[in-house]
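Of the protein chains in this complex, one is absent; all others appear in place.
Residue numbering begins at 1 within each chain, and the chains themselves are lettered A and B in the order written.
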Amino acid sequence: MPKQSLDVAAILATLRARQPLVHNITNYVVMNSTANALLALGASPIMAHAIEEVEELVEMSGALVLNLGTLSKPWIAAMLKAGLHATAKGIPVVLDPVGVGASRLRTDTARSLLEQVRPVILRGNASEILALGGDMGGARGVDAQHTVAQARQSAVALAKTWGMTVAVTGAEDYVTDGRREARIRNGHPLMGRVTGTGCAASAVTGAFAAVEPDAFNAATAALVVFGVAGEWAAQRAQHPGSYGIALLDGLDAVTAEDLLADARFDVEATN
Amino acid sequence: MPKQSLDVAAILATLRARQPLVHNITNYVVMNSTANALLALGASPIMAHAIEEVEELVEMSGALVLNLGTLSKPWIAAMLKAGLHATAKGIPVVLDPVGVGASRLRTDTARSLLEQVRPVILRGNASEILALGGDMGGARGVDAQHTVAQARQSAVALAKTWGMTVAVTGAEDYVTDGRREARIRNGHPLMGRVTGTGCAASAVTGAFAAVEPDAFNAATAALVVFGVAGEWAAQRAQHPGSYGIALLDGLDAVTAEDLLADARFDVEATN
Partner (left out) sequence: MPKQSLDVAAILATLRARQPLVHNITNYVVMNSTANALLALGASPIMAHAIEEVEELVEMSGALVLNLGTLSKPWIAAMLKAGLHATAKGIPVVLDPVGVGASRLRTDTARSLLEQVRPVILRGNASEILALGGDMGGARGVDAQHTVAQARQSAVALAKTWGMTVAVTGAEDYVTDGRREARIRNGHPLMGRVTGTGCAASAVTGAFAAVEPDAFNAATAALVVFGVAGEWAAQRAQHPGSYGIALLDGLDAVTAEDLLADARFDVEATN
């Protein structure tokens, strides 16, 4: 399946025209940078977690992003309520299982959300995908200690088991829905030196899922755009502080021409 | 009433000399950027929400800013306690009803704080002011879906009903206390592409209210300074990430000369 089969620029243009609302129940560390990433991309963020209002807010949104970064019991309850309501209403849910494998609370919560909410897209690093797939005893935590290649089998298995798209991000990103797979070679090592770039990638994936009904295409397009923005930023900043700001700028600056010139990815049928 | 009637530069000079403490009970998304906006302006932020300590902290502050952005029950209780104590002590309270109209929780909380705390200044976007004024069924949430002009009548009614100043921010800002009105034509569209600029405007308004007893003048001066800083920033940054940083720089950089050259506002008696 050739590269042209996925018109990333067209999906991005749709996103910028529609400015979808993306409801995030995410961690404290990245709330600001995630909201800014969505705004820079052209989407519109809602960050809210009170169990009394999440159903009302998710209903007006184009996607819901659940992120386990700074988990606690009241937030888990709100994630579950929001997630069930979103899925019932046909609103796509993206799950970012931050640090799954590092504590029982995270592992239990991630599995429970998978089973009950049935997210459309799961986005994690290799260690998180391995932990969720049951292929490792424990992870070092929020760090990815494994390569994307090591997580490929787990990703495919998770995709098939749950009928969802799984996106594994790292030096090379990998996306699968069990039938198709994409490999994305955009991005830059400095992305790993800024907190919350993975979380922002998940939120951006949510924004794409709000406008692109094919979740596999949405996740692939999101990671291509995010990676190209990351390269745009690396041409303008050499250290992590200014790089994080330039990455936000890049999400705004990246054009259809940039994507045509710089996107490096392949999509193929799995077998 | 001519423009010269309000000496914004003099109020800003007082603020920078006194460095007022501003106590914020605000949302998770903007805590960092709000604290940085206050510091850049020359004020001193306190961010604290524990119900056990808010009375002690508000007592040492020059103003209290209540922001409903990431509302939850324990925070509402702390806002109410802090707000009642501030008003009892004569410390000005600024209310930012983020997302009011988007959920019953937000609408009920905003109304309850208005009635019980009696804030001196209400600062919102047009949709929020309309929702609080009861002139619309619902809002899309944190986005302003209406123009400032549409919210003018609601703003005046709210100002008269509650005996407070209402500041509506948007492409043109509008401030009223029911007797006077100001229109401020400073600012830049990129402000809408950075999360928390409205919240920062509310906090900056709190800092001005801490040093300027006339709440109408405080709100007007705050929005002029914030808008001029926004223009200063737009000359230095073209994309949202770096623009957000430049806006903070602008709050520090704006001088009396900049205000004289760039402030564009009118104040007049309402009738």
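List of remarks:
Heads up, the rule we're going with is that contacts are C-beta pairs under 8 Å (C-beta built on N, C-alpha and C of every residue); 3 or more make two chains touch, one makes a residue touch a chain.
Only a predicted model underlies this, so the values are computations on that prediction, with no experimental measurement involved.
From the options B:39, B:149 or B:171, the residue with contact to the chain not on display is B:39.
Although one chain is not shown, part of chain B still touches it, namely residues 21, 28, 31-32, 35-36, 39-40, 44-50, 52-53, 56-57, 60, 74, 244-253. Residues 27-30, 32-33, 69-73, 99, 102-106, 140-143, 193-196, 239-242, 244-245 of chain A touch the missing chain (whole complex, contact as defined above).
Rule of thumb we're sticking to: only the chains that are shown with their structure count from here on.
The centroid of the Cα atoms in chain A and the matching centroid in chain B are 33 Å apart.
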